[in-house]
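Here the complex is missing one protein chain, while the rest keep their positions.
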Amino acid sequence: MRPRRATGWVLLGAVLLGYPLVFSDAYYAQLGTLVLLGAISASAWNLVGGYAGQVSVGHAVFFGAGAYLPLLLYKIWGWSPIVGFPAGIAVSVAIALLIGLPTFRLSGHYFSMATIAVAELIRILVGNWDFLGASIGLMGPATPRAWWDLVFQSSIPYYYLYLAVLVALLALTFAMERSRFGYYLRAIHAGERAARSLGVPVRRCKLYALMLSAAFSSVAGSLYAAKFGFIDPNSGFGILVSVNMVLMAALGGAGRLLGPLLGAAILVPLQITTNSLFGGGGTGLTYILYGGIIMLIARFEPGGLLELWDRIRGRRAA
Amino acid sequence: MLLSVRGLGMSFDGFAAVSDANLEIAERAIIGLIGPNGAGKSTFFNCLAGDLMPTSGKVLFDDADITHASPEEHARLGIGRTFQVPATFQELTILENVMVGAFLRHSGEREARAEAERVLELTGLAGLAGKKAGTLGTPGRKRLEIARVMATRPRLVLLDEALAGLTATEVHQAIELVRAIHRTGVTLVIVEHVMEVILTLAERIVVFNQGRVIAHGAPSEVVNDPAVIDAYLGRSHARRAATGAGPSRGRA
Partner (left out) sequence: MILAQVIVGGLLIGAVYALFSSGLTLIWGMMNVINFAHGEFVMLGMYVAYFAFTLLHADPASFGALAAVFLFVLGVLVYLLLIRHVMRGPMLAQILSTFGLLLFLRYTAYWAFSANFVTLPEGLFGPSLNVGGILLSAPKLVAGVVALLITIGMHLLLTRTALGSRFLAVAEDRQAAMLMGIRPDRMQALAWGLAGASAGIAGALIATFFPISATVGESLALVAFVVVTLGGFGSVPGAMLAGLLVGLIESLSAYYFGPVYQDVLVYGLFVLILWVRPRGLLGKA
């Protein structure tokens, strides 16, 4: 690795590791945790939406499944939320297959429409099912029985837990970028017909990308449930959850390793600020802003900020 | 015979774009496919490539029935193709484009990269490896497509108007490239409009008109075949060719 590149990584690593030590008060620790959570869910979306170019606008369905399972298992059997992680992944992957199997042999729009429809379908079902808490939702352990209940007083243990997961996900993405699978995904995104003519198993690759993406989105949901100890149909499956995942990835740079982290680092503080500035009406304004940003990205720089940065740098060098 | 086409037909909603096409292609041959616009050669070509499923007839590759095989299967069996409008992966670099092809035969990144570099040498693109495919002009993209398909180690390559829209110098370079890849041992089926190219490169020419094969043979034979002249230029010229009469004066 070239020296300048390596320095960049070390610096980033230092910032991420050291953040809670420097900004240890509750507000900033929580902020950092939320940024990391956003980065995880956006990076998960990025696998199928950014790299493979299959735009899911209902990814909340996987996040929500991951959030509900641990709390559900706790409610029924009093199990540690940790058991819910693989359960959430299993359910999410099953939903991924339900959506992907029929739609990946059709044009891209069908997949996108299906993701919204299934997310809504599940949101309504869950919201009306008393077993799953209906519209009130589910709650996790209030007082921890041990460390494995994942209930901590301060944000800092969560911060490092989230960081570990993010690092794992990014490492996996990094390895994938350099593998045959990664090249195939990018080829599918760049030209499906040509990819097919070169022997790329298009449908299978899309499915794998979606399954992987669903699994990690589910983990993000489970991590959310672990920290907040609470989930309801809107915070789990609502369209705004999906919007956040998409926007964070797209703003930073869809299809780029660090795009989602960049997007999360910008949007999470932004959202918290606008919410506190405008109070209750903040929700409306934040999403008006989001809508505008998304349209601008789509219109002028679909590759996001990282692409914009590359372009500026390229022009200066030229 | 590497490729055998028997009684191939392709109909769309009752309109027969191709009827009863037969063709035998031996290993290492260079076959040219020509015909006026709308003659059915593109449809025939796409049936061979697996993009279209013929409504009748059979296609055999190395004695295996590939009539209904998908494009992915075609590639795996060793049939590659280029596209009339170049379909390179614009956001990927030239090297990466070719690597996608190479990954069909090599599962590791290092081997795929090595193979891709080798192919870039062969096709004269080595100096541009790190550039994005989107920066290339049309001739470069056509060249890249050829490189990319060669990385899949095909035994048969279907070239779809690989030389259309090129200047005289570019055509000359392209012909050299096609000869270079032929030397590596591939069989070629070339669809082309540019006559001189076909006549220079092809050992045998198949002529389509209105969905049927109307002539088949060595370039010199085909060029003088009345049916072919009729298809391209009209009946009067065909008559003149048949009787050996000189150019007419005045009305046809």
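Couple of notes before you dig in:
Should a chain be cited, it is by its letter among A and B, assigned in written order, with residues numbered from 1 in that chain.
Definition applied: a contact is a pair of C-beta atoms (placed from the backbone, for glycine too) under 8 Å apart; a residue touches a chain by one contact, two chains touch by 3 or more.
Remember, it's a predicted structure, so these values are computed and weren't measured experimentally.
Put simply, the hidden chain is in touch with A once you look at the whole complex.
Considering A:Leu73, A:Ala195 or A:Ile297, the position touching the chain not shown turns out to be A:Ile297 (whole complex). When the full complex is taken into account, the listed residue touching the unshown chain is A:Leu125, out of A:Leu125, A:Ala164, A:Leu277 or A:Ile312. Think of the hidden chain as still there; on chain A it touches residues 49-50, 53, 55, 57, 98-99, 101-103, 106-110, 112-114, 116-118, 120-121, 124-125, 128, 189, 239, 243, 246, 250, 254, 281, 283-288, 290-299, 302.
Everything that follows uses one rule, which is that only the chains that are shown with their structure count from here on.
For the pair chain A and chain B, the distance between mean C-alpha positions equals 45 Å.
Taken in their complex, chain A has these residues touching chain B: 178-180, 183-184, 186-187, 189-191, 193-202. Within the complex formed with chain A, the chain B residues making contact are 49, 51, 70-72, 74-76, 80-81, 83, 87-92, 96, 99-101, 103-104, 107-109, 112, 148-149, 152.
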